[in-house]
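Shown here: the complex without one of its protein chains, the others still in place.
Let's look at chain A:
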Amino acid sequence: MQREEKQLEVTLEALISQVADLKNSLVSFIYKLENEYDRLTWPSVLDSFALLSGQLNTLNKVLKHEKTPLLRNQVIIPLVLSPDRDEEIMRQTEGRVPVFSHEVVPDHLRTKPDPEVEEQEKQLITDAARISPDVAQKQIQSLNKMCSNLLEKISKEERESESGGLRQNKQTFNPTDTNALVAAVAFGKGLSNRRPPGSGGPVQSGQPGTGPIIAGASGMQQVQISGAPTPQQPMLAGVQMSQASQPGIRQEFAVCHGSKKPM
């Protein structure tokens, strides 16, 4: 019991401070609109609205906070109604409510919304209850999709407009050129006058079967440096096979290859 009272008190304090902040920002906004309307800019108005919106949000958060007791269950009953001026109330409301009387109370302590608003709300509730859950789900999804589409369009527009200004004079590289240059260095595309670019196929892949790592290195070792017997055969096999297929030239090479192999 006591804990709930404590909670209630704390909540009320928070609510009062939030509402006071909200009131202050409203006051300053109204002042701005009334006195500075000729110098007012749209971003400044937006700022004020944003401030108000933020404060309403915090107010909502306080109300939804788990430590907040259900205010709905609390009832406020006026204990004394008098038509006399009450200084206390005058002070607390900054002169707006001078008298706590029969006229003032129904307005200030009301809990039901306006009749028109109540009508509309009832209408909406009956409409919502009428449609089936799937239809409701579909409507929700389409709403979400439209919102996200819109957001995407806005963000894309924003991005393009700020980078578009930079991009015109800042194109420092050309991806097509990159590809052309890499192809030229890798397998001579566009360099050789004899070979048309289309048949660049067999040129690129290095040694048959050597693929990654060790094989190629030790294959090379065999030719260049006196090395241990290589586990890699294809390299020399390739050489020998080329000998076989070119018998005419073979004669001169026989000596060379013969002497080079155990190098």
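Criterion: a contact is a pair of C-beta atoms (placed from the backbone, for glycine too) under 8 Å apart; a residue touches a chain by one contact, two chains touch by 3 or more; residues count from 1.
Everything that follows uses one rule, which is that contacts and distances are computed from a predicted model.
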Name under which UniProt lists the unshown chain, selected from "Centromere protein M", "phenylalanine--tRNA ligase", "Mediator of RNA polymerase II transcription subunit 18" or "Protein YIF1": "Mediator of RNA polymerase II transcription subunit 18"
Chain A residues touching the omitted chain (full complex): 170-175, 177-193, 195, 200-214, 216-218, 220-221, 223-225, 227-228, 230, 234-235, 237-239, 241-243, 245-246, 249, 252-253, 256, 260
